[in-house]
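The other protein chains are all here in position, but one chain of the complex has been omitted.
And now, chain A:
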Amino acid sequence: MHYPIGLLFDLLASSSALPWNITVHFKSFPEKDLLHCPSKDAIEAHFMSCMKEADALKHKSQVINEMQKKDHKQLWMGLQNDRFDQFWAINRKLMEYPAEENGFRYIPFRIYQTTTERPFIQKLFRPVAADGQLHTLGDLLKEVCPSAVAPEDGEKKNQVMIHGIEPMLETPLQWLSEHLSYPDNFLHISIIPQPTD
């Protein structure tokens, strides 16, 4: 479904050894379940659409709309050609926020679990509380996906994974958004069952 490959790995195969062996099918495309990937243009459009949605949440679309077409193109080309500096020259502007605020307006995130029909959870969530305290990853989960977090005295049932690692639940969400977002500026978070050793 046009998901980043790292997300797919975390969600579906995190216990597999690398390299990840996959099976490619050339027949019987599952029309009802998967998006087609007709061209590179389609992927670029999808990527830019995610970027725009992320900025709608972070800055009411002000930063991305102020950019020129060539800046948008630079984001895509930087990603496509694996040019870190080219990408970040523009992307850093999407990671800024006004001096008088303590963070973005809302945090772009999606939480994925293979156990639900809903493909992901996405809601409005502010990085800063009314009293100025920074919300944490744990605060986010408690609010939008309480079943993912183990009760105080209970056993840890799930792993909360981003980019293959389990950040501490005390990590401020604003920090995660600035430093651990995927290139599309979203935090793609996987909730997977705790592996039994």
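The working rule: contacts are C-beta pairs under 8 Å (C-beta built on N, C-alpha and C of every residue); 3 or more make two chains touch, one makes a residue touch a chain; residues count from 1.
One rule holds for everything that comes next: contacts and distances are computed from a predicted model.
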Record-based protein name (UniProt) of the chain missing from this complex, from "Ubiquitin-like-conjugating enzyme ATG10", "Fructose-bisphosphate aldolase", "Proteasome subunit beta" or "Transmembrane p24 trafficking protein 9": "Ubiquitin-like-conjugating enzyme ATG10"
Residue, one of A:Ser16, A:Gln80 or A:Thr116, that touches the chain absent here: A:Thr116
Residue among A:Leu57, A:Val149 or A:Leu173 touching the omitted chain: A:Leu57
Where the unshown chain meets chain A, residue by residue: 1-2, 31-36, 38, 41-42, 44-46, 49, 52-53, 56-57, 60-62, 108, 116-120, 122-124
